[in-house]
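Now for subunit A:
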Amino acid sequence: MTDALIALVALPLTAALLALLLPRIATALVIFSGLAITASAIALLYGVNTAGALHYELGGWTAGLGIALRADGLSAILLLMIALVMFAASVYASAYFGKASERAQFWPLWLLLWTALNALLLSGDLFNLYVTLELLGLSAVALAALSGKHAAVQAALRYLLVGLLGSMLFLVGVALLYAGYATLDLATLTQVVKPGPIAWSALTLMTLGLLLKTALFPLHFWLPPAHGSAPAPVSAVLSALVVKAAFYLVLRLWLDVFADIVTPTAANLLGVLGAGAVLWGSWQALRAERLKLLAAYSTVAQLGYLFLFFPLLLALPPGPARDVATGGLVMLALTHGFAKAGLFLAIGIVQQRSGHDNIQELGGMVQRLPLTTFAIALAGVALIGLPPSGTFLGKWQLISAAIATGQWLWVAVTAIGSLLAAAYIFRILGHAFGNQPYPHQAVAVAREEWPALLLTLTATLVLGLAGAHVWTLLENGS
Partner candidate 1 sequence: MTDILASLLIMAGLFFFMAGSIGLLRFPDLYSRLHALTKADNLGLGLLIIGLALHLRDPLIALKLLLIWLAVLAAGATSAHLIARHARRREKHV
Partner candidate 2 sequence: MNSATSLPLLVILSSLLPGLVIFFLPEGSHRLRTTLNLAGAFVKIFLVGVLIWGVFHGQSYETRWALAPGLDLVLHADKLSLLFVSLSSVLWLVTTIYAIGYLETSPHRSRFFGFFSLCVSATVGLALAGNLFTFVIFYELLTLATYPLVAHRGTPEAIRGARIYLTYTLSGGMLLLIGTVWLYAIVGQTSFVEGGVLSGLSSEYHTQLILIFALLIAGLGVKAALVPLHGWLPEAMVAPAPVSALLHAVAVVKAGAFGIVRVVYDVYGVTFASELGVLMALGIAAGITIVYGSVKALFQDSLKKRLAYSTVSQVSYIALGTAILGPIGTIGGIVHLVHQGIMKITLFFAAGNYAETLGIHKVSEMNGVGRRMPGTTLAFSIAALGMIGIPPVAGFISKWYLGLGAVEAGMAGWVLPVLILSSLLNAGYFLPILYRAWFRTPAAVWPDEHIPAARFETHGALLWPPIITAVLALAAGLFAAAPYSPLEWASLIAQREYGL
């Protein structure tokens, strides 16, 4: 059972090396290893569901002296999401990058990013988390700059500097915790950490660093240009997975490791920032001229919803009510992951076929690229939070928890944010439904359209209709 833990890190890393050494067969290698990683993620989810949280002590050294890999329901679900999204995006990328030389550069970095994501989710050690954060940051930056265009390189450079700043702040927190508690193991730390200046300062520093990386308003400034100028499959995983990895760490720290230390005031602060993200991100998405920028600002907004949960979760007593709300949070994160990845892939198709992604000039798209438009619409349904998407269930829990704890402000924010989301999504569709002749050569490639469609379908239908399993898994895997 714990073999899956090793496989999830070793498989993509080995594949990255092989893709580097054997560029000719790299595409096949990626697809093959993608399947294997997905299988491992499923195996891990199965294991966690039946046996509860799993851990593996690397090198056979007890955690503390050595490093432990850990997985519970939350990380297992997210790992499966990562596997599915990365796999779909890999299939897409194999068609998106037309030249062999492009693919030769792309695949190793892509697999290194995959390694970083998996390693981050599995890591049970504070310093190891720092290393995975850096691996994630550098691979994401390298991929974001891949097009070599001036705007992309500029955005990637800013992304890198912000990411480094974030990691440094995280590392200071780690150092402080080591000074105070002489351990780097998360599980040990959870048991020994006590309220006090050390824990507060460490949490503040680490959270600050992670908020930079997860682009919470007003620290989001770097995200739209970076996500808006990267190649489509890269944008997809940056928006869907990479920012969420940092968010996952915030969640872990606040709800697990420092559960006894965090205060409602601090959580309210996160909530306020989340609200700012929802409103500002949605508004900017509505004003965006380009599809990719729209999608990037939408990511800013959608991350805001996740942070609205913090004041709610802290106001709920530990127990079933909090678990249900936590499930809602996970559901939102999952749906956004699938939907946003699908959206970026679909936008990539539009951009490649028409040579631009100006929203004003999409007239007639629905006739020439019906499947792509459909994928965008499905993603939109999930982003707005309409049924039957998983977002709907997530937002239901968000509003429900807010009402139950009497925090009406977040209800208003959610309502306004959702309506703004509807406005920006239907702004696209309004143009797409226009009956102007579509001037561009629009031959869709199945390897590009189907990944986008399947991802958005997962967000809109599968997660919505099979959503109850998410709660079960979280409960069984704790």
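In this section, a contact is a pair of C-beta atoms (placed from the backbone, for glycine too) under 8 Å apart; a residue touches a chain by one contact, two chains touch by 3 or more; residues count from 1.
Selection rule, in plain terms: all candidates are chains of the complex that A comes from, given by their letters.
Small disclaimer: the values here were computed from a predicted structure and weren't measured.
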item: Interface partner of subunit A in the complex, by touch - 1 or 2; value: 2
item: Subunit A residues within the candidate 2 interface of the complex; value: 320, 324, 327-328, 331, 366-367, 370, 381, 384, 386-388, 392-393, 396-397, 399-400, 403-404, 411, 415, 418-419, 422-423, 426, 429-430, 433-435, 464-465, 467-468, 471
